[in-house]
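One protein chain omitted, others in place.
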Amino acid sequence: MTEFLQSLPVYIALLAALLNLVRRQWSLNLVALVVQFICVFPPLLKILPLQLALIHPFTGLMVTLILYLTLLGVGGIKAIDLRHTLTSGELFRGAAGVFLLATLRAFLPQIHQAVFPLVSIDHLFLSLGLILIGLLQMGTIREPFYLAIGILTFLSGFELLYSGLEFSFLLEALLVAVNLLLAIVGSFFIIKDSESEAA
Amino acid sequence: MSNTVIIWIVLPALLGLSLIFIQRLPKLSAVLGTLFPLVFAGLALIFSRGLTLIFIGRVFTLADSLTIFGRTIQITADQLGIIALLYMLCFAWNLVGRLFIVSQWFNSLSLVITALWVSVQFINPFLYSAVVIELIALISVPLLSPRGTPARSGVLRFLSMQTLAMPLILLSGWMVSGIETSPSAEALVLRGALLVIAGFSLWAGIFPLHSWLPMLTEETHPWVISFLQTIMQIGLAFFSLKFLNQYAWLRNLEEIKIVLKWVGALCLISAGIIVTFQRKLSRIFGYLYLSGTGYIVLSMAFQQQGWLNLLTLYLLPRAFGYWSLGYALSLMHEALGSEALRLSELKGLIWRYPRISILLLCSLLNIIGMPLFSLFPSHRIIWSVLASESLPIRLLIGFGLIGMIIMFLRVLAAAIQPAGVINDDKQERAVLIVPVVMIISLMVLGGLFPQAFSTPLQDLFISFQNLLP
Partner (left out) sequence: MILFIILGVLFLGSLIIVITHSYRPNTARSWLIAMVTALVAWVASFVMRLYLPSEANLLTWFPGTRYGEILGHFVDYNNWPYMVAVLSMCVAALLADVTRTQPGITHYSWSQTISITGLNLLAILSANPLTMAIAWMITDLVELYSLLRLSKAAELSSKIVNLFAIRIFSTFMLITATSIAWQGEPFLGFEVMHPNASLFFLLAAGLRLGVFPLNLPILDSPELRWGAGTLFRLTPAASAMVLIAHLPEGLTIFNQNLLNIFQVLTLIAAFYSSLMWLTRKTQFEARPYWMVTLSAFAIQSALNGHPEASRVWGLALLLSGSLLFLFDPPIRRIRFLPLLGLLGFIGLPYTLAASGWEGLLPDTFNFTSVILILTHAFLVLGYIRFIIKADSTVTGLEKYARITFPLGLVTLIQTILVLGLVGWPGVLTVGSLLGSLSSLALVLLGLLVGWRLGFNMETETISQRFPPYRLISTIFNFFRKVLSLDWLSNLVNRAYTSLSGLMAFFSEILEGDGGILWSVVFVVILSILFLAPGR
């Protein structure tokens, strides 16, 4: 039971990432993004002191806030509609995401042993899972908002993985800057698109 | 203030950011945006002989390092040549940037981007520079996709590719940490090298990971993209040399030389073949960058045979080649009011816009490396040395060059084809004759007196001690 509870954030984070990959509802995506960032915190806490482990989720929250405020500004925030039926594209993305995660899970012990023996299995699963889902998101979607989410997911996975390997204040500072800038760029795109549509 | 890191990284970045606040005064912004990089380049040249300067009886001594977050960033006098070159690029592009309708943030962000490219060369541990390159990509977005236009796929693809590259480089560093002390870890070395190559391939847009390059040149103003791509190509060239200089395992890996030769040749042939079929000048521009990357990679492949010197002969003429082509394309962009610059739109160009056409054709001949023009002397040496290489590599490079010549002939054919009736009341400005003659003269001077371009850079790579013969 304890083991399951320890792994729970990993699965929730991956589920949130999958949700972002599949669904196209801005409000829902922002909520999923927040959940994804928060769920990264417990694995980080296992390897880093509290103050350092907090940096990543805190940055994530800031990023989500920037995107939220931008969407609010352009009138993109609407009530979440959970009854919406899945389209074929959503089904495809969902299936592809699940397939990737299942494949990753199957080969995880070998990857762990051969490349990242110092990182725990759960930690590795979450980080590589986020990387793969982020990659899939980046590779299949052209809309700026979802691309920003894809990049943020990808980077989130990578940061998690790298923090399991080594830690540097300078690198952490730079990555925080990248995340925040990415959110600003995402907002920039959203505003530009809404301006073009209005014109 | 008396610190090299502050003078050439922190201060320019701050000045660049401060220019954002005066963007509503475009003339002042342009003047300062031109003046600042010139001053930083000049200072870098002055201090490149030593960090102590005696001026009117006063002694100015600069400290060469600064500690941030527990890491020391160091810029020594030997390395100031690189900085001078990067700021000269920024100066050259800001000098005439105001003539074109580009993003209002061009002056400020170009300075910030240059400062960041300088920092890429000196951050310690240098692998962390990968994150700075990602920052540069993000900062470039307002320039690549200015307000008033929708976000297009090229810039999004660019961002994605740059983001993919960063983890590969960072992981390579971790993977091979301690490799120097365990000489038997051959598999680890290969994996590390692979990550490095893949990372750089994504950054530089090496075939077949080049898709963002023509997409970006197609949808961005030629002046902006020429600046960003040129400084990126040169910045990445320095950064990759730093890799080779720092990592003995990478430098001495036999496979890396073979791979680099093939990667270079592949860039040249792919650019040469694909460019033959392009219908838009804007996309052709992207492939010319791909071909330029090929030449730089080839120079690196032969660094142990003293080809590093060749890079010093090559960098400035190439940068100038991009500058002149970017200028010609920007003039056409404004004159034709066309973004993509389709070849079909060039009909009768030589009679409608003779000065721009001549500049365009000469710039293309220059960048291809034909005789008389500034890139020929260095290209010729590369071709000559490669002539002793294996036949497939020779053929790839030869066909790549033929492809480029065919592309030039297609542009020429389009430009001299009679236009028929064109409702175009725009007139080419007579004053254009001055810059056109100056630029072509410089190209020819560089082609006849190549030392003029290479002498200022002769000590450029002095800090790469391990790569010098």
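First chain written, first letter: the chains are A and B, and each begins at residue 1.
The criterion applied here is as follows: a contact is a pair of C-beta atoms (placed from the backbone, for glycine too) under 8 Å apart; a residue touches a chain by one contact, two chains touch by 3 or more.
Keep in mind the model is a prediction, meaning the values are calculated, not measured.
Q: Please pick, from B:Ala340, B:Ile416 or B:Leu432, the residue that touches the omitted chain in the full complex.
A: Only one listed residue reaches the unshown chain, and that is B:Ile416.
Q: Which of these touches the unseen chain: B:Ile405, B:Leu432 or B:Ile462?
A: B:Ile405
Q: Who touches the missing chain here, B:Ile197, B:Ile225 or B:Leu375?
A: B:Ile197
Q: Can you list where chain B touches the absent chain?
A: 153, 157, 160-161, 164, 190-191, 193-194, 197-198, 201-202, 208-211, 214-215, 255, 259, 273-274, 277, 306, 309-310, 313, 348, 350-351, 370-372, 376-377, 380-381, 383-387, 398, 401-402, 405, 408-409, 412-413, 416-418, 447-451, 454
Q: In the complete complex, which positions of chain A touch the hidden chain?
A: Against the missing chain, chain A presents residues 135-136, 138-142.
Please note the rule applied: only the chains that are shown with their structure count from here on.
Q: Just the number, please: Cα centre separation of chain A and chain B in whole Å.
A: The mean C-alpha positions of chain A and chain B differ by 33 Å.
Q: In the complex, go through chain A and note every residue touching chain B.
A: It is residues 131, 135, 138-139, 142, 144, 147, 150-151, 154-155, 158, 162, 165-166, 168-171, 173-175, 177-178, 181-182, 184-185, 188-189, 191-193, 195-196, 199 of chain A that touch chain B.
Q: Please name which positions on chain B make contact with chain A in the complex.
A: Its residues touching chain A are 68-71, 123, 125, 128, 131-132, 134-135, 138-139, 141-142, 145, 147-151, 153, 156, 159-160, 163-164, 166-167, 170-171, 174.
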